[in-house]
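Before any comments, here is the structure.
A single protein chain has been omitted; all remaining protein chains appear in their positions.
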Amino acid sequence: MSVPKFKELERAYGFDEVAIVPGDVTVNPDQTNIEFKIRDITFPIPIVAAAMDAVVDPDFAILFNKAGGLPILNCDGIQVRYENPRATLDEIINAPAREVTALMQKIYSEPVKDHLVVKRIKHIKKAGGVCAVSFIPATTKKLAHIAEEAGADIIVVQTTVTTARHVSKSYSGLSFSDLCQQLRIPVMVGNAVTYSAALELMRTGIDGLLVGIGPGAACTTREVLGVGVPQVTATIDCAAARDNYFKESGRYVSIITDGGIRIGSDMCKAFVSGADAVVFGSILTRAQEAPGQGYHWGMSQPSATLPRGTRIKTETRGPLEKLLFGPSHVTDGTENYVGALRNAMGLCGALSIREFQKVKMVIAPSIKTEGKHFQSLQQSC
Amino acid sequence: MSVPKFKELERAYGFDEVAIVPGDVTVNPDQTNIEFKIRDITFPIPIVAAAMDAVVDPDFAILFNKAGGLPILNCDGIQVRYENPRATLDEIINAPAREVTALMQKIYSEPVKDHLVVKRIKHIKKAGGVCAVSFIPATTKKLAHIAEEAGADIIVVQTTVTTARHVSKSYSGLSFSDLCQQLRIPVMVGNAVTYSAALELMRTGIDGLLVGIGPGAACTTREVLGVGVPQVTATIDCAAARDNYFKESGRYVSIITDGGIRIGSDMCKAFVSGADAVVFGSILTRAQEAPGQGYHWGMSQPSATLPRGTRIKTETRGPLEKLLFGPSHVTDGTENYVGALRNAMGLCGALSIREFQKVKMVIAPSIKTEGKHFQSLQQSC
Amino acid sequence: MSVPKFKELERAYGFDEVAIVPGDVTVNPDQTNIEFKIRDITFPIPIVAAAMDAVVDPDFAILFNKAGGLPILNCDGIQVRYENPRATLDEIINAPAREVTALMQKIYSEPVKDHLVVKRIKHIKKAGGVCAVSFIPATTKKLAHIAEEAGADIIVVQTTVTTARHVSKSYSGLSFSDLCQQLRIPVMVGNAVTYSAALELMRTGIDGLLVGIGPGAACTTREVLGVGVPQVTATIDCAAARDNYFKESGRYVSIITDGGIRIGSDMCKAFVSGADAVVFGSILTRAQEAPGQGYHWGMSQPSATLPRGTRIKTETRGPLEKLLFGPSHVTDGTENYVGALRNAMGLCGALSIREFQKVKMVIAPSIKTEGKHFQSLQQSC
Partner (left out) sequence: MSVPKFKELERAYGFDEVAIVPGDVTVNPDQTNIEFKIRDITFPIPIVAAAMDAVVDPDFAILFNKAGGLPILNCDGIQVRYENPRATLDEIINAPAREVTALMQKIYSEPVKDHLVVKRIKHIKKAGGVCAVSFIPATTKKLAHIAEEAGADIIVVQTTVTTARHVSKSYSGLSFSDLCQQLRIPVMVGNAVTYSAALELMRTGIDGLLVGIGPGAACTTREVLGVGVPQVTATIDCAAARDNYFKESGRYVSIITDGGIRIGSDMCKAFVSGADAVVFGSILTRAQEAPGQGYHWGMSQPSATLPRGTRIKTETRGPLEKLLFGPSHVTDGTENYVGALRNAMGLCGALSIREFQKVKMVIAPSIKTEGKHFQSLQQSC
């Protein structure tokens, strides 16, 4: 007897499960173009600094801008809740491990102040360059216009799962269509992981989509709620929505893979999965200029009753410049990310990110030999 | 040459191998309805406390009832074999590890006393609320009627594998059809894992089905006998039986996923697999009010010749209230299970358990990064 | 472009990757019949003691016979090379780990003596019961007839891979057809793992087939040569050959899964894969009566230039009787194997081994939770 199916399960893939297939043509890395665009703003490198308190403060935003990337300031975090954010950041960094979650719940219960949003934006804009700020949906209506007035160049609306339709009794839902029409500046939204949710969000008029819910093993959303889709599949599906939406509308909405990227290969696989840019979170806390000072914590704001991210130690490595552009003296993919991207594109014959998105990928689990016999390094590395 | 097939093998999935896909609509967690029903008895939260001696004693049953769930008292266990069960429980808790299996075999060889069954039921009923009691098939005929007389509201018949047809020389088989007709109160039966066995049991007139044989890695039935089906597949198949039986009969038999649930995500995945409720065993031994006092053991009664469950340490965490409803200050999914359920439903746009059952799920192994580089927590958690 | 395929790869499965699905009917374990036959010789329990020097010596053969199983004496080993085998066995057991392989290579270079073959057989036959002896193909022609004369009841011809056709310059190949015709007693042959090789061997007139090449992780044939097929698939394919050969000839050739069985569940899965009996090797070295005295080594005779099995410690557990029939006071599947078999058959509603072979099995990797949170033992074990 064949059993009637209550539910079908499809396979989804993460970074550790795939490998990029080299091309029939190779190009020199220095000939690759890795530009990335949000509407008409062009960034020389396709890397976004995460809207998290351990990653981006106004000074880091200025520095990251100069390096060519797009930093996002978390306008639900410490920078806009406290006049002197450094003291609060240090409190989190120095707290004992078993008290840190409760401490963070307390710290993030301090209200967001409008004038601090304005102050942080003006600080960034004074240095020139692009200023992007992020809000949660509940505060966006009020703060997005204030931010635009203050000079912000891009508005990011971000929460764990963001959809074009939200049902709530407690506050009237945010309409992305209205928001996009009312603001003159581009709007980025996240996060989403499916074709249908991505397509629906694109149709509201947004300019960029952050992709990623519960990717990787460390994100506790997968542990606490079980909700999430691994990043390779999530990016592939949202890239399909982008291309189909482009066919239907002529508008190209950038797909930004957000979460789960640790090493150079993860980043490269995100692009081959279809990303136009990638978000670096933990990676950037290793820069000596990062506010986290070698620590990172996982939420723009922790839930008071069900927190899903904790503080981790990431270790300071050196200047941002070296982290992004090398030269590297390590062989584990944790330095010179831009060099890694250009080299991988070269091996695949991709002259642009758009060409790199079309490269072939195979399912190839990274089997660990676990120190058995000896490690097998080969000449063709 | 193509090899003739002696046997085809289909793939079955467990909690660690799947992830829930968020929806195109999201809802606020406080708008979700998580009620669960056995015939006409409604429980505010869809959680069943396992009929195991370390989990439920009469006082815990009263407490769990008040919290909104359904506790089941093990009427093959210590509570109905000993006048003073606390002393016996302490004996098990304090025994040295290598002696505990033999000790349990001895303790559970003491006969079940009818008057203790009556006494425990009356104790629970005096506090108000619902009283559910469980028996093994061999004692059900005699004790179910006594229990009903004493005031029990639900009868549970439970053994490793329960089928509508059992072949035995030593005792005349229990007829579930007869039992369901003779009793006025609802009957729950378990455990089953397949579509056909579930359907056949539903047709006998039962009101609830416990699903799960050998789930998870710790259940030694999988080690000792090799018998079992992982919980996601087992629940999916039994939910198909429920829906088809509902179509054929108009009667809705609740499916309760029983076994293998450790953290919030496991519980959520059980519902998305099709469960109407879930059983908590080990989880509840972490409540300070649980009889196991931070210990748990795996059988309603251990076999004298081939035991398949042993004592484990689970650690006391705090009051039951906090375990179920938070607030949580940990980020690993081991507190505020009800909050986790409502949050996951919200991310998937499910207003009821019935809607949550219809949410999409993907196969997505939880790959461990094993402390390599750093843990990747991302802002979108 | 679709790539032309140089080779297709099919998936093969081992014990750790499957689980047995319980039935729609259950039976009491005491009603199961677990008999096993080689031609007209019936064994009450379907377990074969491996033809290995750490497992079977003449006294153990007598004991195992009385227990109901089929022991095979290794007639290429120490028992037939040395007058006083105990001294030589002790030499191996007491050798330092890094010298033991070289020592075994030396010990097994001593020639086999015909008169010792006769002596060992007569010793076993004096106690009554069945005497089975094993040879490698190169010595079979000469020794099989001597063994039959001495009273042996079953001849076993065994080497890593045995085929009906062997190409060699150094000795004229053994013809199984000739052997089966010349001997009055049954012939068992091994090892094979494929449908075609099994079918071809059956057509030579053999009465039993040992199935297994390189199963499990510890067999170093998989490491040294890469050759082997996991046991579930190997047994399934050879069982298909058995059933098809039975249809074509009316002769039933028993399939005996040989290798990779560690715990009760492995054994049960072998039967559900189609086995008529199973071989116990390492398991039996845990009996206090075994010649290996808590040690085991992996070859009937080690290669002088490319050894593929080494000595391991297995730990003495108690009498053979308890190992096979219990009562067990452990919960890990390493005692009361016969009880485990009968219980698993009961849960699947199988009254005979032949019915148990037809039970459903699913692919269900045994995911380890690795001490995370707590172990999840559930009441339905």
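When the chains are written out, they are named A, B and C in that same order, and each has its own residue count from 1.
The rule we apply is simple: a residue touches a chain if its C-beta (ideal position, glycine included) is under 8 Å from a C-beta of that chain, and two chains touch if they have at least 3 such contacts.
From a predicted model like this one, the values you see are computed outputs, not experimental measurements.
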Inquiry  = Just to confirm, in the complete assembly, which displayed chains does the hidden chain contact?
reply    = A, C
Which residue of A:Leu174, A:Ala239, A:Ala287 or A:Ile353 touches the chain not shown here = A:Ala239
Ask   = What is the set of subunit A residues that contact the non-displayed chain in the whole complex?
value = 13, 15, 18-28, 30-31, 194-196, 232, 236-237, 239-240, 243-244, 263-269, 272-274, 326-333, 336, 339-340, 343-344, 347-349, 351, 361-364, 366-369, 372-381
Key: For subunit C, the residues touching the chain missing from this view   = 1, 3-7, 9-14, 16-17, 50-52, 55, 74, 101-102, 105, 158, 160-170, 190-194, 196-197, 200, 210, 212-230, 233, 258-263, 279, 281-282, 286, 296-300, 304-310, 312-315, 332, 334
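Everything that follows uses one rule, which is that only the chains that are shown with their structure count from here on.
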Request  = Work through the pairs of chains, note which ones touch, and then classify the graph as line, ring, star, complete or other.
outcome  = line
Inquiry  = For the two copies subunit A and subunit B, what rotation in degrees overlays their C-alpha atoms? Round to the nearest 5.
reply    = 90
Request  = Could you grab the centroid distance between subunit A and subunit B? Build each centroid from C-alpha atoms only and quote it in angstrom.
outcome  = 39
Request  = Could you grab the centroid distance between subunit A and subunit C? Build each centroid from C-alpha atoms only and quote it in angstrom.
outcome  = 55
Ask   = Which positions in subunit C touch two or more other chains at once?
value = none
